[in-house]
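A single protein chain has been omitted; all remaining protein chains appear in their positions.
Labels run A, B and C following the written order; every chain starts at residue 1.
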Amino acid sequence: MSSALPLPQSPTATSTAGHEFVLTVVCEDAPGIVHAVTGAIVEVGGNITESRQFESGATHRFYMRLQVRTSASAEEVEQALAPAIERFGLEHSIDEVGRPLRTLILGSTAKHCVNDLLFQTESGHLPIEVPLILANHPTLEKLAGFYEVPFEHLPTKGEGAKAAFEDRVREAVQEHDIELVVLARYMQILSPELCAELAGRCINIHHSFLPGFKGANPYRQAHARGVKQIGATAHFVTSDLDEGPIIEQEVLRVDHTRTPKELMAIGQDAEMRTLRQAVAWFAQSRVLLDGTRTIVFR
Amino acid sequence: MSSALPLPQSPTATSTAGHEFVLTVVCEDAPGIVHAVTGAIVEVGGNITESRQFESGATHRFYMRLQVRTSASAEEVEQALAPAIERFGLEHSIDEVGRPLRTLILGSTAKHCVNDLLFQTESGHLPIEVPLILANHPTLEKLAGFYEVPFEHLPTKGEGAKAAFEDRVREAVQEHDIELVVLARYMQILSPELCAELAGRCINIHHSFLPGFKGANPYRQAHARGVKQIGATAHFVTSDLDEGPIIEQEVLRVDHTRTPKELMAIGQDAEMRTLRQAVAWFAQSRVLLDGTRTIVFR
Amino acid sequence: MSSALPLPQSPTATSTAGHEFVLTVVCEDAPGIVHAVTGAIVEVGGNITESRQFESGATHRFYMRLQVRTSASAEEVEQALAPAIERFGLEHSIDEVGRPLRTLILGSTAKHCVNDLLFQTESGHLPIEVPLILANHPTLEKLAGFYEVPFEHLPTKGEGAKAAFEDRVREAVQEHDIELVVLARYMQILSPELCAELAGRCINIHHSFLPGFKGANPYRQAHARGVKQIGATAHFVTSDLDEGPIIEQEVLRVDHTRTPKELMAIGQDAEMRTLRQAVAWFAQSRVLLDGTRTIVFR
Partner (left out) sequence: MSSALPLPQSPTATSTAGHEFVLTVVCEDAPGIVHAVTGAIVEVGGNITESRQFESGATHRFYMRLQVRTSASAEEVEQALAPAIERFGLEHSIDEVGRPLRTLILGSTAKHCVNDLLFQTESGHLPIEVPLILANHPTLEKLAGFYEVPFEHLPTKGEGAKAAFEDRVREAVQEHDIELVVLARYMQILSPELCAELAGRCINIHHSFLPGFKGANPYRQAHARGVKQIGATAHFVTSDLDEGPIIEQEVLRVDHTRTPKELMAIGQDAEMRTLRQAVAWFAQSRVLLDGTRTIVFR
C-alpha cells in the first residue's frame, strides 16, 4: 500500500505464530531513521529478510520497505514502532506478506487484462482477491463467472448514468473495504472527485507508451508515424488525464509490416503484462509515491 | 540508398567477375512487377540471394529490395531492367553489396556516437567510408585523428557562422560525392533549405524516445516524470523538427534509483547503438521512404 | 505448413471471389525460380502482397513465401504453378491466408499455455481451430469447457497407458485432419515412432532457454547457477529430446532476489508467449525447415 493503512483484518496478521510482515515507511529524510526502525524490529525479535530504501533527491523524502520475520503480532510491531513514528513523523504501513489485496476491477468490453488478472490470481502468482468486477458492458460476465468472481453491469450511457456508476464504485469500495481499484481497460474518464477519493490506490493501464501517443487509437497513430516500438504504461489515476505517476512500462518492437490489427494484438499483450506487473508490485507494497514519480522497490 | 543513384564508380561494380548487387525498386503497386524485374535478373543470369518486398496499404506503393549474384555488370543489369523501369515507372537503385557508403559526419562535442561509428567502421561491421568529419567544436579532432579521418572545425556561433557552416556542408557533399549525412549529436537545427537538399539522405539521432520527450534535456524530463523506459530514435531529417520518418528506435529499462547522470549514460548507449543500426541499414539500402514512414527491410 | 500439403478443404479456398493465398516453395537453389513462380502468379492475374525468400548457405536450398491476392481458385494457382513445380522440383504448399489451422493440443496439468492459446484464438489473434484437447490429467477440463473445446482425459500412467494415449493421438490426427500438434506443457516424451510420424508439424514448448538447462527443474537449476536471464524455447519435436529445430525463443531478466517460485511465474509467462508466437507463425506458413534449423519468415 502506498500510504498508512488500517491493520489487516485477516486472522493471520494477529496470529502469534512465526510469520512475515512488510513494513513501509515514508518521511522527511533525516539521520537515524533506519536505526530507530530496526531498533523496533530487534525489540520484537524480528529478522529482516528484505530491505530497500531510497532518499529522493527530488523531494528530500525518505522511503523504506522492510520484510520482517517475527513471532510478534502486527499490534506488537506497531507498538514497538511508536517512538520512531512520533520522532520522525513516519507515514507507515504494516501488513502480512502475501495477504491478498482487496481489489475492485472496473472493466468495459476488452477481455485481455481481466482474463490475465484473474488467471494469474487463480494461479497463485498475483496476491489479490477480487470481490467484484464492475463494468459498463455485459461482455465480461461469462469470464467473471468462470473464475467465480461477482460481476455487475451498470451502463455509463444516458443521463446521470456515469454519476450512478461512480456512486456504485464508492459504495463497493466501502462495502468490500477495497484497497486497490484497477481500471482494466475501463475506457471511461473518472470524475475529478473520484480521482481525488481514490488517489494513490487506483491504477490505470494506458494503451500506449507514455509520454507519446495519448488519447484514442494510439495503434493507428503509431502505425501512421511508423514507430519501431510500441508499449503500454501503468500509472496511478489522477484528475490530470494520462499524466499520473508511472508505475510500469513495457515496449515491444514492431516494424512496417504490422497492420493496425497486429499492433493491437501486440499492444494488448504489453497492456496485460504491464498492468499485471504494476498490480503485483502494488499488492506487495513495493510502490510508493514520490511527488509525481513512483518509487518501485522491485 | 533510398532513391535512384548514379552507378557506383568503384571498379568492382563494373567488373565482370561474379559479384553481388543490391537492387531497390519503388513504384505504384500493380500486378506483374516482380515477374518483370525477376525476368531481367534471369536475362543477366542472376541468382536472387535475398528478397524483400512490401505493398503499402497507406500509400498503395510497392517496395522491393533484391540481392542478386551475377557475373553481369551494373550496366548490363541496368539495361535488362530498362523495359520494366519504363513500363512500371520504377524508381530504382542498383549498387554493389557491401560497397562502403560515402558518409559525411556532422558533430559537436559529444564523442560517443562518432566513436562508435568510427570503431564499427574500422572493425568492418559498418559499410561506410567517412571522408570528413565536420564539427562546430574542436572536441572530436583527436578522435578523428586516431581513426585517420579528416576533421574540420567550423564554429556556428556568431553572425553568419551557421550559414557558413551549412555552405561548407554543401561543398563537402559535392566534393566527396556524399551519399549520407549523419548528424552524430550535432545539436544544431539545420535550415529548412538544407533539410530539403538532403531529404532522404540525412539521418539524425534524437536523444530520447519519440514521440515523447522532445527538445532539450529529455533525461531530466524523463527523471522528473519517473518513466521506466528511456530510449533513442534515429530518423530522417526534415524541416519539421524531430518529426522526420523514424528508422530505428531502442528503449532501455530504468528505475527511480537512476540519477539524471546515469540516465544520460544509459541514453548515450541507446543513442550510439540506434544510430549505428540506422546507418548500417541505410548503407545496405534497407531503408525506403513510404510517405511519413520508413520501410526497413531488415 | 512446412511441407507440401493437400489443398485445404475449407470452402473459401475454392471460392472464386477475390481472396488471398499464401504460397510456400522449397527446392534446390537455382536461377530463375522466382521468375517462374511469379510468372504463374501473373498468369492467374495475381498480385503479390507480401514476399520473403531465403537461400540457405548451409543447405544450398531455396525458400520462398508469397502472399498473393487473386480471384483465381487454389486449383487454378496450382495448375499455373505446375511447370515450375516440375522444372525445379518444388516442394510447395498453397493455402488461404488466415484459414484457421486444425490444431490438436496435448496437455497435462499446467494451465497457462492452454489458457493463452484458447484466449488468443477466441480473441481472433491466433489463426487456429482446436477440435480437441487431449490430456493425461483432468485438470484442463473446466478451462476447455469454458472455451467450448472438446476435452478428453486419458491417463499415461500404468502398463500400456502411454501407448494407448499415443494411439489416441494418431486417431485424433486422422479423425480431425490435424495439421499441427502442440505440446502445451504435456510433460511426456513422445515415442520415436510418433515423433517421426508428426515430424515438422509437432511443436513443443521447452520450459527454459535452449541450449542450456535441459531436463527437469530448469528454474531450480537456474536459481542455483544464479543466471540473470531465463527464458523459453519453442521447437519442433524430434526423437532427439530437446534438440529439435528452434522456432522461437524468449528471455526475461531476473536477479538474485527471485525465488524459484517467482522464476517459475516469470518463466511461465515466457513459455506461453513463446509458444503462442511459434504457433502463430506456423499457422501463417512462416516456418520452414532448413535441415536442423528453421527459416522463420516473420
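Assume a contact is a pair of C-beta atoms (placed from the backbone, for glycine too) under 8 Å apart; a residue touches a chain by one contact, two chains touch by 3 or more.
Predicted model only: the values in this text are computed from it and were never measured.
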item: Displayed chains contacting the withheld chain; value: A, B, C
item: Residue of C:31, C:127, C:200 or C:231 in touch with the missing chain, whole complex considered; value: C:231
item: Residue in contact with the excluded chain [from B:115, B:139 or B:191]; value: B:115
item: Contacts of chain B with the absent chain, listed as residue ranges; value: 50, 111-112, 115, 119-120, 123, 125, 142, 146, 257, 265, 268-269, 273
item: Residues from chain C at the interface with the omitted partner, ascending; value: 54, 56-58, 209-213, 223-229, 231, 245-251, 255-257, 259, 290, 292-296, 298
item: Contact set of chain A toward the excluded chain (per top definition); value: 29-35, 38-39, 41-42, 45-55, 64
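Please note the rule applied: only the chains that are shown with their structure count from here on.
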item: Chains contacting each of chain A and chain B, listed by label; value: C
item: Core chain by centroid distance, with centroids computed from Cα atoms only; value: C
item: Distance from chain B to chain A - Cα centre to Cα centre, in angstrom; value: 43
item: Shared-contact residues (touching 2 or more other chains) in chain B; value: 54
